[in-house]
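One structure is given here, and the rest of the page talks about it.
A selection of the complex's chains, in situ.
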Amino acid sequence: MFEHSKRLQFEAKPEQPDPVFARKLQELIGGAWGEMTVTMQYLFQGWNCRVEGKYKDLIMDIATEEIGHVEMLATMVARLLEGAPATETVRAVEDPVMAAVIGGMDPQQAIVGGGGAMPTNSQGVPWNGGYIVASGNLLADFRANVAAEAQGRLQTARLYEMTDDPGVKDMLKFNLARDTYHQNMWLAAIEQLKEDGMEDTVAPSALFDEEHREHATSLWNLSEGNESAEGRWAHGTAPDGEHRMGILESPEPLGGPATAPPPDPKLYATSGDGERPRDPQLTGGKGMMGKLKEELS
Amino acid sequence: MFEHSKRLQFEAKPEQPDPVFARKLQELIGGAWGEMTVTMQYLFQGWNCRVEGKYKDLIMDIATEEIGHVEMLATMVARLLEGAPATETVRAVEDPVMAAVIGGMDPQQAIVGGGGAMPTNSQGVPWNGGYIVASGNLLADFRANVAAEAQGRLQTARLYEMTDDPGVKDMLKFNLARDTYHQNMWLAAIEQLKEDGMEDTVAPSALFDEEHREHATSLWNLSEGNESAEGRWAHGTAPDGEHRMGILESPEPLGGPATAPPPDPKLYATSGDGERPRDPQLTGGKGMMGKLKEELS
């Protein structure tokens, strides 16, 4: 269960409105790497976490913080939109300043949101659940979390350079700092998983003896040029300490031709024998089902 | 420019059809963490890479390999669907085996794909470009790549346990191995970035002096319980070697109330003064635009 304080985690007061920047900030609210993503990703990871104790508590701490980050950004957007022009568009283009503002605004913030933030990115695409992951495997998830904080801090840094409003910059300096901590924190959590003997370097830390080990070591040189042979990834011991790394300079396909089996006539796919599948007889029970039933009986 | 060999990178031959598993394999083709994702993510990262030489070559090597992984999986799906039942549904439920198969199948593989793979996940949701990122910052992107390979290998491992067809397992053993190498490879590439002095631990490796450093160090204890204080993330030096890590046991909001400014009457938002905004006069030039113009003149 959750509770709410009226005050923001950190102040979100622009010195003056800036509707063009209000649109750009949407990327940090409803973009693939915005605050709705980390909120929902961490909430679902926390609810799906099977390890009671410090891990679950950590995930829920951060998840709960992130809801408040969406709140800060949504508040900032509403304030940046104060007095945003809803004026007649034909008249507006008489005034280049007004016109430029209109061109750069998010029309939905006015028409749909009434001067408030939208659950969308800077191009108006609604946030969706396909952006998040909560796999139950903490190593795989923490790697996704490091990535999310890295992309999030990068986008915040870019937006930080796109404004000189002291109030906006002040809030973004807080966001940058939290993203710095959160990157360090998830990296430390990955180290902790190893110390606790729960996961190793590669996720999932299993099946190494079953997989085709001989293919777990080499870069396939499939793009012209061999500069990639110069990198750390093509030499020495792998980060997991268990594999050697190398390069396959002139790779050849190992499999046979990429063919598909003959079509079931009832699906009216084009067949290769030059005979059109006009009005086929039902062939029920042949093919897969025949084999399957045979085996099962 | 690209070229194509007729043969598969690795063999993709099931011993017998299995339309239920054919549906599950769709997750590895068109799911958020499937092969279409790594194909497109690496291609866009390669095209957007500003560092000529080993990094760009590496990214394009792997991107090109991944197109061939989609090919292997699509071929496997078509073969698993050989003879899949397209029979009448009411009759089908007479036979529990047939019925179970129908219940577990992907109806679009038959109706739309004619017995072939779809560009969707195991629930039929089409793959979309919102799954990928190519930011131009190699540290942020390589972290996303490690995450993608980790989630990808995890899902492959789960599917590996859901079949006992030797041919399917043989192909998945190759996929598992490649995912092992690719995780190690991207982790090595992150180390290489540091060795080359191009990026550090936290992305982007900039703005640390500008951000509010005092907020870059502490876990906010916002979820009941303090088990999270026990982890590595709450003590000692951070992974970036530059920050100390701590915990804020009883956090208080630092900002003011989350209020929004009074509405523009022309947007017909509900105002707080008990007066309905009936047919407002135009207020053009007030608010943001007034301040903005004043400053600009």
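Note that the chains are named A and B in the order they appear, and that numbering of residues resets to 1 at the start of each chain.
Going forward, a residue touches a chain if its C-beta (ideal position, glycine included) is under 8 Å from a C-beta of that chain, and two chains touch if they have at least 3 such contacts.
Worth saying up front: this structure is predicted, and the values here are computed from it rather than measured.
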Full count of same-sequence chains in the assembly - 2 placed in this view: 6
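Just so it is clear, only the chains that are shown with their structure count from here on.
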Cα-centroid distance, subunit A relative to subunit B, in whole angstrom: 4
